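Take a look at the structure set out below.
A single protein chain has been omitted from the complex, and every remaining protein chain is retained in its original position.
Chain nomenclature is as follows: A, B and C, assigned in order of appearance, with residue numbering initiated at 1 for each chain independently.
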Amino acid sequence: MPGSSFGHTFRIGTFGESHGSAVGVIIDGCPPGLELSAEDIQPELDRRRPGQSTVTTARQEPDSAEILSGVFEGLTTGTPICIAVFNRDARSRDYSAIKDIFRPGHADYTYHAKYGVRDYRGGGRASARETVGRVAAGAVAKKLLAREGIETLGYTCQVGDVVMPQTQGVTHEQVESNAVRCPDPQTAEEMLALIHRVRKEKDSIGSAVELVAHGVPPGLGEPVFDKLKADLAKALVSVPAVTGFEYGSGFAAARMRGSEHNDAMYTSDGAVRTRTNRHGGMLGGISSGEDIVVRVALKPTASIPQPQDTVDVDAHAAIALTKGRHDPCLAPRFVPIGEAMMALVLIDHLLRWRAQCGSSGKSES
Amino acid sequence: MPGSSFGHTFRIGTFGESHGSAVGVIIDGCPPGLELSAEDIQPELDRRRPGQSTVTTARQEPDSAEILSGVFEGLTTGTPICIAVFNRDARSRDYSAIKDIFRPGHADYTYHAKYGVRDYRGGGRASARETVGRVAAGAVAKKLLAREGIETLGYTCQVGDVVMPQTQGVTHEQVESNAVRCPDPQTAEEMLALIHRVRKEKDSIGSAVELVAHGVPPGLGEPVFDKLKADLAKALVSVPAVTGFEYGSGFAAARMRGSEHNDAMYTSDGAVRTRTNRHGGMLGGISSGEDIVVRVALKPTASIPQPQDTVDVDAHAAIALTKGRHDPCLAPRFVPIGEAMMALVLIDHLLRWRAQCGSSGKSES
Amino acid sequence: MPGSSFGHTFRIGTFGESHGSAVGVIIDGCPPGLELSAEDIQPELDRRRPGQSTVTTARQEPDSAEILSGVFEGLTTGTPICIAVFNRDARSRDYSAIKDIFRPGHADYTYHAKYGVRDYRGGGRASARETVGRVAAGAVAKKLLAREGIETLGYTCQVGDVVMPQTQGVTHEQVESNAVRCPDPQTAEEMLALIHRVRKEKDSIGSAVELVAHGVPPGLGEPVFDKLKADLAKALVSVPAVTGFEYGSGFAAARMRGSEHNDAMYTSDGAVRTRTNRHGGMLGGISSGEDIVVRVALKPTASIPQPQDTVDVDAHAAIALTKGRHDPCLAPRFVPIGEAMMALVLIDHLLRWRAQCGSSGKSES
Partner (left out) sequence: MPGSSFGHTFRIGTFGESHGSAVGVIIDGCPPGLELSAEDIQPELDRRRPGQSTVTTARQEPDSAEILSGVFEGLTTGTPICIAVFNRDARSRDYSAIKDIFRPGHADYTYHAKYGVRDYRGGGRASARETVGRVAAGAVAKKLLAREGIETLGYTCQVGDVVMPQTQGVTHEQVESNAVRCPDPQTAEEMLALIHRVRKEKDSIGSAVELVAHGVPPGLGEPVFDKLKADLAKALVSVPAVTGFEYGSGFAAARMRGSEHNDAMYTSDGAVRTRTNRHGGMLGGISSGEDIVVRVALKPTASIPQPQDTVDVDAHAAIALTKGRHDPCLAPRFVPIGEAMMALVLIDHLLRWRAQCGSSGKSES
């Protein structure tokens, strides 16, 4: 059922299997008149794709974005924007080794249990390759947000036991300055060393990513179910391998007193501000004007080059053996995906705000 | 905008402000023929309401459920079920002290920034009293799930630094055996002692709740956005004061190796099982048949009986002073709310599964 | 399933059965800051309710609107507005005569076939009494539209063979000047005479209503499925007893040539206008700035005081005998319902327009 679409007013729907003909996305509800071309989307896809560095897989997928609709003479028309990435060479492989096996930590068994039929090639619909559509749509969202002075920025803040010290004022350039996408150079080196060691040991390692949105005006987010925090939680937890979500003080709040947790409010140049940001930029699920800060946990890559005990489709004991190369740590490539999901939530809520609370009406626009 | 409804196929919409005429819920899509009366709903509302014990507030709100539609001769008819709890005595209080103040840690300022107008009485729509509707709907969901052998169960697993040891086989009776709703008696006593100390110190304390669903068949959850884990994240993070969500290994996964994280699969009586449950009962966002296990973090109660620095609606510095009594720890009363949200997600996905993957058609039913 | 809600951005959900505790509506997405009280809603409910005149039924239902949420100090707060009309005296009647009978022309059998259980009292959920919620929500929509200079106006244009001559510039006062709600006094008299004759003959008669929206700016309506004409069709055909919908030239277009049907365009004071309005104010499903003109057909009232051949719940032949009094013609009371549905579609599309195509963003508002 309609589980492949997301957003209320700026709405996306993704399609495609890992090794099928194409993966892509339809964006419905994009404001008209935005300058847009494949060149706006390609850099984000390049950040997402494998084979970027020694800590990501060596597979080469060109991931070339094509805009099939919704853009005319370089401008969005307000109608659905379909963006597709065609898989050029995927069909010829031999899948006999995994065809009948349920790999541990993968969705093989659960898809089988749900549908009875599944595309076993490279994980099919459950593959992280599905995120191509999210990242493409996120690139459009980011461009719309930039017009409002809003930026989303993510970075690797933890790999195994290596945790980045708390940092403010991280820039995109710092994030992109190293392969692990950690803005702190010292920590980045330690993370890289750990990832290389893990890979050598034919293993993988868990990680965490922090995401920040700057410039979000106060007032975005709906009461009750479509709170900004709730939509961010759904958006990010829906990404493969994400096992946890927190914002502001997050799980650390469970140990805190109210007197230390509440952020004192004050006024600065007429704006209401808070002296600290344990609320992560959201109160009652509505943006406060402070930076929105969230964190997600990523499990270690399920595909590891070791034999693992499992069962096959006939419920017999079997051994799963991963072929091909896989990222030993998911955080670096998650960064652009997380930014995209955050941007998609924010643009949706910005348009929703405009509908309900914007200036009076068409006649006045 | 439509932020007050939740669910795709079993859909609820809540209404009401803390001190308005009524709070309640409409359930649309409930299967017909379910025996239902106010007596099915009342016990859950009683678990949620304040004044149950020395660790919850002493306010007395009767919270008496009335079914206004959708039930006839004791059976659900398949049409919308409206359940309302009328506020009997709320109107006469004096709100002049908080009318113009933005309380720290509350949604006063963000509602003001969003709407320009807000119901300042007791937090208005942002009050935890809104969860009355969720709990009432959750009682209906629980009854439907029980017919399928599915149960949702929550318990307090952390208060401040007091953390419950890992426990299996928790029962509803154990949970309800003490005021803090922690199934481990020893831990419960420590939690109660801490809460009493915190209250005496005019402060509040953070906490965490674990939620388990037993008996969920494999195959529930949609690919991509409406993954079971994603809808659980949204459902739970949408509750006031929730600052984090994790399932299975959660944030601990960030420190783990793939070789220790992947749950080995085996067969038992023809069923595919896993030897461990670090995947929290969900792979690829679809249920695996193992227990679904999630955890949420709750911030310390924002309302504390201490003066706090803040600003007023004219952006002048002000002091916020909480009147009335408030729970110093939110976990005990969150337990029934969390169970309700989990049940609402599960029944929705069960019906969605039935629509897409159920038996062939009407003619065969 | 969620069939009781309508609208995308200004969204309503109705609840309640004809003889249950209450009927009502929740409005989600109403802009904040609108002055609103029960007095704004009551006049529309009074136009809808039975017992207004000799051509409507003599039953007395007070239909007193109560606003349960979403309004504070006389202003909408932006949160869900719940409006309920409680049924004061409905429970004591004797329904044994219709309990087991499927009345011809009614939904008794189809509800039974769908749900297995049904509220047989007065038609239950299928009763026209359900439209109380629509009309209440429509009153709010009308008030919002009035701020934009938009008005919806309906009138009876046909009763049996009595057809109103084409008329322009109809006013609300003309419509309300007679019991049949036909703005042409001569036609109104003929209609009234026909209705009285039909009633005397223990029969009922079909009718048609025309609805016009003035002041709709060009640009409302979405491409493809959510065309303005499509949403109006759904909104109006969803009302009980409506058997047809057309706009502009409607079914007469089937007989016309393109050269006579196309409306020539010209410019007047800088505005693009058409010399004729066979397009009914919508081209490509998007408003053109001309009056939006639609028409609906209403079947004759199914409840007639004559014995009719039918079957009972055990599939045995039976005779249906209607008790109580029923309107012999549905158009007069449909007028406020039709206006409400039209207003609900227009405000929804106005807000949707604002979200996608409104001024740039929050920062500029």
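Assume contacts are C-beta pairs under 8 Å (C-beta built on N, C-alpha and C of every residue); 3 or more make two chains touch, one makes a residue touch a chain.
These figures come from a predicted structure and were not determined experimentally.
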item: Which residue of C:55, C:170, C:205 or C:337 touches the chain not shown here; value: C:205
item: Which of C:41, C:304 or C:340 contacts the chain that the document leaves out; value: C:304
item: Residues belonging to chain B that touch the chain removed from view; value: 9, 29-32, 78-79, 147-149, 217, 219-220, 223, 350-363, 365
item: Where the missing chain touches chain C, by residue; value: 1-6, 8-9, 14, 102, 104-107, 109-111, 113-116, 125-126, 130, 158-161, 198, 203-208, 217-227, 229-238, 240, 242-259, 261-267, 270, 272, 274, 279-280, 282-289, 297-304, 306, 308-311, 315-317, 328, 352-353, 355-357
item: Chain A residues that touch the omitted chain in the full complex; value: 1-5, 8-9, 11, 13-17, 20-24, 26, 28-29, 32-33, 66-70, 72-73, 75-82, 84, 114-119, 121, 124-125, 351
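Methods note: only the chains that are shown with their structure count from here on.
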item: Chain whose Cα mean lies nearest the overall Cα mean; value: B
item: Whole-Å gap between the CA centroids of chain A and chain B; value: 26
item: Two or more partner chains touched - positions in chain C; value: 9, 29, 32, 78-79, 351
